[in-house]
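Heads up, one of the protein chains got dropped from this complex, but the rest are sitting where they should.
Take a look at chain A:
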Amino acid sequence: MTEHEPQTSLLDAQGVSKKFGAVVALRDASLTIQKGQIVALMGANGAGKSTFVKVLTGALRPDTGHVRIKGEERRVGSPAEARRSGLLPVYQEPSLIPDLSVADNLRLADTPVDDFRHWVAELGIEGLRLDDMIGALPLATLRILDLARALAAKPDVLLLDEMTAALPTDLVDKVLRTVRAQADKGQSVIYISHRFAEIAQICDRATVLRDGETVGDLPIAPGVEEQVVELMLGTVLDKAPTRDAATGHGGKGEAHVRVRHLAAGSKLEDVSLDLHRGEVLGVVALEGQGQDELFEALAGMIKPTAGQIAIDDVPVSFSHPADAIAAGLTYVPGDRADGLLMSRSVHENIALPQLARISKWGAIRMKAEADKVAAAIDRLQIDTRAMGEVQRLSGGNQQKVTIGRWIAAGVDTLLLFDPTRGIDVRTKRQIYLLVRELAAQGASVLYYTSELAEVPAACDRAVVIFNGKVVDVIEAADADEPTLMRAAYGLTRAEGEPA
């Protein structure tokens, strides 16, 4: 870009830096966006993307840096000021207040209600009532409400921080379409995601951050993915390891966990499935088809209303998660806010399950514990620069802690609900490898994912749930995205037969 460039950019940030104590979150971050553009902000977990968004929208004050909005030098001192300048964020963590109703939350931010409703409907959420309490809504809905609220304020620049990470395919699709349509109407969007397919679908350019520094800015074109990944990681990522067919036990022999005609909550109606030892069984479903209830029932969080669960042919019933854990079923919840001790250290979070039982209330064997924790941190490449309090970790690193906990504890049956939410490419591969490895050692894994491309990468088979029932079982090897997508929309085989 030359100095005489006629078009001034809508937003131009240069040389932004931000430290938290000893942690350098941003070193030298820059970003420019023109009217009507969608710019992807990319970077590994902990690269500083969320911090950058918070700085740009006045939630954090930078240590250094210039921000120009429509060519004018500005200091964005507070979120309200950012809003007046036309900058609206959707942060990585849901930001509506849980103890208030939807309507009260809208009132707090002066959001026009009619516009809000319009966007909620447009984005595919049905049956939302304005007097619903935020705390009672599922995570995916909250994300959509955050977006609808931002859109209703008619921003010039929309900053979306991992908006789609917790969303199932159908909603992702709607979000992408809406965002692209808005950009075509002249709105600008800064878009953060770890899913390259989404970036390729809607973005014009990608700005890449590495260790808090902008290391590249390139147009999105076919084949750019490798380049971006290389910039992000600073090294070339090896080819995705091809699945070793031999590790798949593919549902042979006796079932380890047998579920029959399970019903729970209002959504889960009739699910039967067999989970074998050494198997990774995927679960594929659109938003709200009963998958949440399935996992919660298996984890002892809610009581099934009908049906049976048997482990090694012994019927079980859980009245508390501790019962499920005693039976070998461990649960990684989809919403990490439900899984983490935010004000405690990474160490204490990872060690927690090992202290749960009364017999472990006594003295802790510190050395053994430290070793286990270190192994989990190492295995998942958790960024430990801010490990004193989990809430200071980046989103992806928090997610790793929820998984790391059960690796340290050792698992028999692992219930993973969207475990790679917000995790970068490299660590995703680590997690697939880890899951495969656990399976190879004889563990069983039930793996719900909102990202269909994960099914062939991590699973042996996948059950498809639609309307609270299993409608299909697919061999992971045959599971390309279109097939899975059709199945998820309930467009295949007859219902009812056990997986």
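Criterion: contacts are C-beta pairs under 8 Å (C-beta built on N, C-alpha and C of every residue); 3 or more make two chains touch, one makes a residue touch a chain; residues count from 1.
The criterion applied here is as follows: contacts and distances are computed from a predicted model.
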item	value
Complex member absent from the view - protein name from UniProt, among "Ribose transport system permease protein RbsC", "Fe-S cluster assembly ATPase SufC", "Ferredoxin" or "dihydrouracil dehydrogenase (NAD(+))"	"Ribose transport system permease protein RbsC"
Residue in contact with the excluded chain [from A:143, A:256 or A:405]	A:405
Which of A:46, A:62, A:212 or A:404 contacts the chain that the document leaves out	A:62
Option from A:24, A:341 or A:375 whose C-beta touches the chain left out	A:341
Candidates A:221, A:236, A:314 or A:358 - the one touching the absent chain	A:358
Where the unshown chain meets chain A, residue by residue	20-22, 60-66, 73, 75, 299, 301, 320-322, 325-326, 331, 333, 337-344, 348, 351-353, 355-358, 360-364, 366, 389, 392, 405
